[in-house]
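Note that this complex is displayed minus one protein chain, with the remaining chains in position.
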Amino acid sequence: MKLNHVLSVDQFDKALIEELFYHANWISKAKGHSISHLRGKLLANLFYEASTRTSSSFFAAMSRLGGRVLPINDVTFSSVSKGEILEDTIRTLACYTDIIVLRHPEKGAAARAAAVSPVPIVNAGDGVGEHPTQALLDLFTILAEQGRIDGLSVTMMGDLKHGRTVHSLSRLLRLYDVTVNYVSPPELRMPPDLVRPADREVVELDEVLAGTDVLYVTRVQKERFESTGDYHYALTEDHMARAKPTMSVMHPLPRVNEIPLSLDADPRAAYFRQMQNGLFVRMALLMYLLG
Amino acid sequence: MKLNHVLSVDQFDKALIEELFYHANWISKAKGHSISHLRGKLLANLFYEASTRTSSSFFAAMSRLGGRVLPINDVTFSSVSKGEILEDTIRTLACYTDIIVLRHPEKGAAARAAAVSPVPIVNAGDGVGEHPTQALLDLFTILAEQGRIDGLSVTMMGDLKHGRTVHSLSRLLRLYDVTVNYVSPPELRMPPDLVRPADREVVELDEVLAGTDVLYVTRVQKERFESTGDYHYALTEDHMARAKPTMSVMHPLPRVNEIPLSLDADPRAAYFRQMQNGLFVRMALLMYLLG
Partner (left out) sequence: MKLNHVLSVDQFDKALIEELFYHANWISKAKGHSISHLRGKLLANLFYEASTRTSSSFFAAMSRLGGRVLPINDVTFSSVSKGEILEDTIRTLACYTDIIVLRHPEKGAAARAAAVSPVPIVNAGDGVGEHPTQALLDLFTILAEQGRIDGLSVTMMGDLKHGRTVHSLSRLLRLYDVTVNYVSPPELRMPPDLVRPADREVVELDEVLAGTDVLYVTRVQKERFESTGDYHYALTEDHMARAKPTMSVMHPLPRVNEIPLSLDADPRAAYFRQMQNGLFVRMALLMYLLG
């Protein structure tokens, strides 16, 4: 099986993930060495929503493979304001470039793009839909930090209702034999269709903290924080004192108040290594799609 | 004769066009192969007006030749907001780069830039002035689609009064032995100085459709559409059924309602090939100016 586009985590099985992570791992070891597998190739970073972090990660990934990047970050994307439909924009960019990374506010936009595109489409987030490369880098980080995936206890905490990131990761984890815990206020619970019978849903971190191998903390949207009153889903030094000495703390970043800066020096704080893994996984993915 | 700047279609004669198209054709055949004639060269994409399509085309053209692109797309172009004149901006960028592609809202801006610039200036549209590279890629597409230019019947339809694109193409076509038809509502006719005695001006496509080899449809500006009431200068499947089986349909894109999506599968729909030709012609032009 060979993927033409990366639209959803559902496209990935264990064999494909293993192949991808093999290359991402190789790239991480080669850090500092020049790789130019994609010399002469051009990637379009087509962002209808600003997302400096994600667009920068793809920009760096393509650049570090010797390729070039056409950045289209303008909020006032001119052709769009002239009323052009997404399909025409994609077909036009496909005349100029070899691959298109798309961030779009509407769910299903990436699939619509793929339906007309002669070049690979990578979904970099389509509204409340998916963000598959984020889930892949999260999974790669779990493996890199813990040395395995099967047998782990993974706890996700925060606003689980709106978090595209935890939705995609949750679906990807179904491929493995893991225990999953969800910690959130009742009004911000995981969507029911993503919760399996074996999963545990609680409102307090302390109920599952002791057994947790990977703690995935998500960003608090201020608006929602205010509506839920006393929001206490932030990690504290007290939590860390009671957690496993081998626990990994992950966060998709940017963080606001969910993780205090004082925890950054804790070796269990994996979120900046997670950022760097994003680069390696995206490099592996670009090589796979264009290689 | 050697061009230093590309400001107007009037700078091009048949010999120069032939040379340019020879290289554009060679590039189109080499597609996929790495060309790095402009390695080490830097192009400034200086856009005072947003035009993602044109800036992307130049970005891709330079990148595919191994060169680099400095994109300056900000609407809030800082030095300008500090009151700097265009001439100083050009002289500054000429200290950093090897060629400047300029889009500016004022007619004559490209000529003003060229007057002070030690590096080549490429006019990528100056207000109601010119957009010479668009006209060149249009002409190249006519040749590529029809196998010749002399002897053809070319029909331009839509808002011919405001369309910079059709104005430039019309002037370039004067070099050849072609029949030209203009189809528009009376209030959106071609400017009189661009119409030659042999040209035909009509208000209905059906008057000239049967004999047309190349149908060039232009975008409808919504504001003008409303002012002209019942605007019916859109192409339909019915038109296509009555047109020549070898007719080429062109459009500078983006389209809004002038060409329905259902026509895209018709082999006569040449507008996406036209986009790709834009890349080839601009690559040839950059090689010519910097080679």
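So that you can tell them apart, the chains are marked A and B in the order they are listed, and the count of residues begins at 1 in each.
Criterion: a residue touches a chain if its C-beta (ideal position, glycine included) is under 8 Å from a C-beta of that chain, and two chains touch if they have at least 3 such contacts.
All values derive from a computational prediction rather than experimental measurement.
S.K.: Hey, which of A:L3, A:A111, A:L175 or A:M275 is the one touching the hidden chain?
M.R.: A:M275
S.K.: Give the residue, chosen from B:L3, B:L42 or B:L175, that touches the chain omitted from the document.
M.R.: Checking the options B:L3, B:L42 or B:L175, the one contacting the hidden chain is B:L42.
S.K.: From the listed residues A:S51, A:Q146 or A:T236, report the one that touches the chain absent from this view.
M.R.: Here the residue in touch with the unshown chain is A:S51.
S.K.: In terms of residues, what is the contact footprint of the unshown chain on chain A?
M.R.: The list for chain A reads 34, 36, 49-53, 56-57, 59-60, 63-64, 66, 71, 73, 75, 219, 222, 253-256, 261, 272, 275-276, 278-279.
S.K.: By the contact definition given up top, give the residues of chain B that touch the hidden chain.
M.R.: Those residues of chain B that touch the unshown chain are 39-40, 42, 44, 68, 70-72, 74, 76-79, 82-84, 87-89, 91-93, 95-97.
Assume only the chains that are shown with their structure count from here on.
S.K.: Need the CA-centroid distance for the pair chain A / chain B, whole Å please.
M.R.: Computed from C-alpha means, the inter-chain centre distance equals 40 Å.
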